[in-house]
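For reference, the structure I am asking about is given below.
A single protein chain has been removed from this complex, and every other one stays in its place.
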Amino acid sequence: MSRIGVFICHCGSNIGATVDVPKVVEAARTLPHVVYADDNKYTCSDPGQQSIRDAIEEHDLDRIVIASCSPRMHELTFRKMLHQTRINPYLLEIANIREQCSWVHKDIEAGTAKAIDLVRMAAAKIDRDTPLYTTTIPVNKRALVIGGGIAGMQAALDIADAGYPVTLVEKEPSLGGKMVMLDKTFPTMDCSACICTPKMAEVGTHPRIEVRTCAEVEKVAGYVGNFEVTIREAPKHVDYELCTGCGLCESKCPTKITSEFDQGLGKRKAIYKPFAQAVPSKPTIDAAHCRKINEGKCGVCEKLCPTGAIRFDDEEKRSTETYGAIIVAIGYQLIDWADLYGEYGGRVASPNVITGLQFERLVNASGPTEGHIQRPSDGTEPKSVVIVKCVGSRDPHKGKAYCSRACCMYGAKHAHQYLDKVPDGRCYVFYMDVRTPGKGYDEFYMNTQRDGAVYLRGRVSKIYEQGGKLVCLGEDTLAGATVQVEADLVVLETAMVPADDADRLGSMLGVTRDKDLWLSEAHPKLRPVETNSGGVYLAGTCQGPKDIPDTVAQASAAAMKVCILFSKDELESNAMIAGSDVGLCNGCGACVAICPYQAVTLEEVTRRENSVMVTRTVSNVNPGLCQGCGACTVACKPGAMDLKGFSDEQIMREVEALCL
Amino acid sequence: MSLSTAEALTDALREEARRLLAEGTVAVVVGWEAGRFPNQTTPAFISDPEQAQRLVYGDYCVNTLAKYALGEKAAGKVAVCVRGCDSRGINRMIADNQLLRDEVYLLGLPCSGMKDPATGSLLMKCRTCTEHDAVTYDVLLGPATAAGHDGASADSSAGDSEHVSDEQRFTAVLGIEEMAPEKRRALFDAAFNKCIRCYACRKSCPCCTCRECFVDQLRAGWQGKQNNLAENRFYNITRVFHIGDRCIECGECERACPMGLPLMALNRKMVKDLKSLFNADDAGMTEENSAALGRYDLGDLEEFM
Amino acid sequence: MRYAYFPGCSAASTGISFTLSASYVAKRIGLELVEMPDWCCCGTSAALVTSRDLAHALPARSLALAEQAGLDLDVVTPCAGCFSSLKRTVHYARQSDKNRHRLEEIIELPYAATADVMSLLEVMARPEAMEPLAAAITKSLNGLRVASYYGCALVRPQEVTCFDDPEDPQSMDSLMELAGAEPVRWAFKTECCGASHQISEPHGARRLIARVFENAAANGAEAIAVACPLCMLNLDMREAGINESRAVPFDIPVFYFTELLGLAMGGSARRLGIDRHFWPTGKAVRKALAPPPEPSPDNHSTSELPQEVTVA
Amino acid sequence: MILRHSSLEGLLSTLSTGARVYVPAKADGVTKFVLYSSSVRPDFSITNTTMPPKDLLFPQTQHMYRYGTDAEGVPYVEPVHDADDVIVFGMRPCDVRSIECMDDVFLTKGFVDVSYQAKRERLLMVAMACTAPAPTCFCNSMGLCPTAAPLADILLRPAGATDASGDTAYLVEAQSEKGQAALAQWESYKATDTSDADFEPVSAAVSCSLKVSMVGVKDKLEAMFDHPIWEQLSKKCITCGTCTFVCPTCHCFDISQENRLSEGTRFRCWDSCMFTAYTEMAGGHNPRASKSARVRQRFMHKLCFFEQRYGKTLCVGCGRCVEKCPVALDITCLIDQIGAADVAY
Partner (left out) sequence: MPVNEAPTASAATAATAATAATAFEPTILAFCCHWCTYSGADLAGLNRMSYPANVRVLRVPCSGRVNPQFVLTALNKGCDGVLVCGCHPGDCHYVSGNYFARRRLMAFKRLLEFTGLEPERFQVRWISGSEAGKFRDTVIEVCDQIRALGPYRSGVSDDVSLNG
């Protein structure tokens, strides 16, 4: 039999004015299991709290109901107070007789009747309350960063500099991501490689950062503080312990392949570093194209290698390690415009229709043309260039509805770079709006116009080749006319879209994706780097399109969140979480599918049932992951799943009490 | 089906059952055997190859057998005779993690609708069946049913084409939907008043696989034991809600009900709504669990505001 | 292959060549076309700008009458404008029962929207038509460089037409290839020919025609194939006028794709209606039907040249 | 006394002024005993109503007593009395026999159930002899005669047509003092133009076509508790409660309560030995966890245990379970199989 104490607060006249408090006290005394009821001028005050503590001692109370303001106001206050008593802090129910009663009703009789109902509901509920306990989860102070672009590198460096070990996983053979492909960065026009490669080197040599290239995260299990992560490393076919990075192999390799790094505009070898300043600065064999591996012939690199580092029989490696936190920094990719924009030529478009990223490689001094802007078709210098913005962005019919944020600026940058290198050239930029919020951004755009770039406000409806030129049909909405521009080269500033891996990683990590498959932050304003999965954070463009300064800022923010997590040795779990009754559970798995936190798993148990040992599959709630929403309890047809603190029986008791 | 077809299928079934048992492929064969009364059949459980000749197949095999697989699987692999309804039940139980596909050996049988042994007319549940033949099987005994249920043409309430249209399938639901609310209330109050809570509906349902049904759980305020209108309504509506997004529409609940409650109208109301609102798949067509209430879509229709 | 046939208003007038050639080809590939009872004007763009209800109701009436007559067939129409109107109506009716009931109310006829609508091009480009086509084609068009011009209405809007790629359609090209022509890769397959503005806004609209010819010429086309009577009329009739203001005139005849298919089946220019074109077709027809180079190019080859060919 | 069918309506309306009169009829698609009123059309041709008349004595939900604490905090218990005068008109001999079984349980051996007793004392049973047993009827085999109902207060036996219009005559006999007293009310409806001697009541030769042999079944069953036959027999059972709920003699119940704040009601409702929870104990142990144990219990109770205790079979051969079992688990087949089982007894 429980011994309930009920404490009714006057809250000065806030409650007392519309609710007859003594009458509520009187009614409370008649409720089942209520052994003590009293009122108080200000329950939350020190004397108020003291009187509750005294009553608990004096009347041997084992749970209490406080009728006062909203639980959103003082539930925590009173739980803290109970910490100082022998009552479990969760054996507390609050009847909200201020915000939802005295303040909204004028009639004292109706207000009092309702207050009595609310107290009765709380008393009925608390009769079924059980003590709840938080558990502690150890924190493994190692971080995993997925993605070795600028976001991943920045986050890894910050965490490592704070003293924690970091593993950085990159699926390409080198760190650097998209940023290292860029020629210059707006608005300062400093060389991208010059600011990116030192970071790469720093990451590569940092004593607390372990870099794994050609690697992908294959499986993630566990939860905040305790992720079990399986990383798969593709074979590099080069023993990095022995390789000195001399480059002899690469220079002699007879196989030439289109370079991914140069966006298809240049060539590389079958044994290669994607670019000169790659980190690690050692080559990898592209098994798909290596003659030795595919045909058994060649083997020049093996013969030439002074250290004998070539391993044609190298195999895939898998390792499983434990991490306390994960930062996802897998970046973006450009939308495949050719599939969507047949009017620009689609799959059979002219080679002179290129993307912004291809333009970066064209204009880059270490790129395929050594920085000379040339038409891919014939190597001539284009005398007129059309830049088309918002290809795939802000185009819900063909591409994406969102703005890719960085294109206005790099479109301006491309115009500027072109006019800089080809002073007699003409440059037209088709735009919908020019969006340049950022330090020095608008000034840069104005300068580009001053450089001579002609901005035409309108979309391009068609690009086709005629007479060796690319004819761009478009609209100048300011002039109210259609325009036709002939160009030698067209640069499409295409939309950023999530990396291929985003969906797979997202579901593996329990991070929701928005309608465009960008990984979702926990709250758009207040929790911009956290995710719904505890211990998983987002950095950079995997969360949505952004430019480099924003990416770096977010990466450091994510790193900070990891450091905060790592500053504790243990985490306290939520006490009001779901739990499954093994006896009732039939293992159907409805709860597993419905849990947004992947907190429920199916596992086998062996237990005695009617005198026989039975092995069955049942659901199990991970207290580290469960956030206590209760969605699983409704999905659970057998009624095995229940939510502590808001159990079926408690809610039903409240319903019943209300109807008296 | 014609008498010769039924005989041929019975022979094939007996032979296959005998072979499976003799070879030790399965421990038991679940099928039908003749009952005491004319045309009556009853579920049969054969584990001795010599007994395989007890099996029959024909127009009066009214029981949907799927759920027996759960009870029999402890002894070894279970061969189950399956038509559309039985096989969808098997799929449903696989989707609900109650059964592994490997634990059963499915003997697919063509079905042209079963008849009531007493009246000889097509069973209600077969008149609105959308899937006559097994959707999954290990061996198919006899050809697929070419046209619809034979009884269909004779009975005006069923279509004569190979597919029962959604309109036919939901006729009862549509009819009730069109009634005035008070008439609907009167209809269902009368039905719930009839209910004796024998639970034949849940016991015959391949979706009802809870270890302890909510009605048997002693939770304060959950489900009262009293047989009154309110509690009977609670039971019947909750039963529908528990199985509605997984209902394979075998109609076994309604057939089993001794009091003739319109259970399929309730089940199909859910099926119809989930189909039209959320584009829900027909349950039990595959082993995948695609229960509509276990999923959501950001763009789901919004009827609240 | 049996379809309900909606001829459209041009079938017996400006588009007679299309009708002649289409029926010639249809007969040879076993494509049966059953004319719909009491069909009326499809409404086309004129109705669309007047009233949306009217634009849906006119096709709905014809379709509903076919249903009433028990014509349980999908509908085929040669004209791209008719196709667009009819297809749009079916799409609208199928969107919701509410829409369908609205139409029924206006036309005062039951309309179930069961029949699908297809263009003649779509029907002929289906595998079941391609097969008999391949069998019926007895002559190769000799690598005649044909630019397939689809126009605006056959492929757009895609969610309504559900046919081919809206920017770079291929169906007509593959038919031309089948007939032994060489499809030209060009950029103006689906650009507007400006037909509806030729009278009200001739200056701007002529330019739309010109650029179609321009791009076809730039890509080496010797002929343009069309699937729409309006495109045909517009291009064929105005080529001469456009040439008046050009230093280098175009010389590209325009054909219905069915005419070219018919030629490849051995049809005569008269049978196919090619003799009714405005712009001379002789050069292209001769090239198309030139004898293969191996046999000596003497008298017996001329006998193969259809006698009726008249060069306008 | 001879009663014409055509005068039944008048009789029933007279009777229903002083008591609640139940007659066999179809209501909402179910045949059962319906409270007579002018809008009810009795159907005395029904052989056997889907629902037996047992709930008139033993309702599915029986409120037993209310309890609580009053305003002064004093606890109280208040029994619920709800017995009325009830006449069941047209019970079949098997249903009458079922009341005999229920009487044994609820009134004898020193255990008297007060609420049953209260209802039983105010019950008048008017039986109607069967002329055409249903194919599922097998009361002969259970030691009953379809045309005789010794426990009934009044017995009506159809005795053929009285005139050319086909109006049936019933031979009415009081079989108890209570019945004799009740007949006073009937006098005005009796046929005066004819006498008992003019009619030959339906003969004792009326007999069920379905027959089983009960010879030795009880004794055999005593030796068959651990027999494998139960495992085999129970396989098809889906453990619903249909057979027990339509059975006129099944009388198991479960006691439960509905509490609201400091007041509550205790009630009992029908339970079924087919349900898993029936024997489940507080600690979770269940002595009859398996389906076969439950099926065995049901048939053992019907055919063996009850006879051991009360000297009669708990099956009256009404055939309701035979008709309604969704999987055709037929008690007559089971009796045959037990008869055929090779067991020494």
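Brief remarks follow.
As written, the chains take the letters A, B, C and D, and residue 1 is the first residue of each chain.
In the analysis below, a contact is a pair of C-beta atoms (placed from the backbone, for glycine too) under 8 Å apart; a residue touches a chain by one contact, two chains touch by 3 or more.
Keep in mind that this is a model prediction, so the values were computed, not measured.
Note on the undisplayed chain: of the listed residues A:26, A:60 or A:107, the one touching it is A:107. Shown as candidates are D:1, D:35 or D:343; the residue that touches the absent chain is D:35.
Although one chain is not drawn, the whole complex shows that of B:22, B:75, B:118 or B:277 it is B:277 that touches it. Taking the whole complex into account, chain A touches the unshown chain at residues 70-73, 96, 98-101, 103-107, 109-111, 113-114, 117-118, 121, 512, 532, 576, 594, 596-597, 627-631, 633-635, 643, 646, 648, 651-652, 654-656, 658-660.
Contact between chain B and the unshown chain involves residues 173, 176-177, 181-189, 192-193, 195-196, 214, 221-222, 224, 226-234, 237-238, 240-241, 244-245, 266, 269-270, 273-274, 277-278, 292-293, 295-298, 300-305.
By our rule, only the chains that are shown with their structure count from here on.
With centres taken as mean CA coordinates, the chain nearest to the overall protein centre is B. Centroids of chain C and chain D (each the mean of its C-alpha atoms) stand 83 Å apart. One inter-chain figure worth recording: chain B and chain D are separated by 32 Å, centre to centre, where each centre is the mean of the chain's CA atoms. Annotation: 45 Å between the Cα-based centres of chain A and chain B.
For chain B, the set of residues that touch two or more other chains comprises 212, 220. Within chain C, contacts with two or more other chains are made by no residue at all.
Residue ranges of chain D in contact with chain B, taken from their complex: 28-30, 50-51, 60-61, 135-136, 210, 232, 235-236, 238-242, 244-246, 254, 256, 258-259, 267, 269-270, 272, 275-277, 291, 324, 326-330, 332-333. Residues 165-168, 185-188, 191, 214-215, 218 of chain C touch chain A in their complex.
On the chain A side of its complex with chain B, the touching residues are 128, 515, 583-590, 593-594, 602, 617, 635, 637-639, 648-649, 652-653, 655-656.
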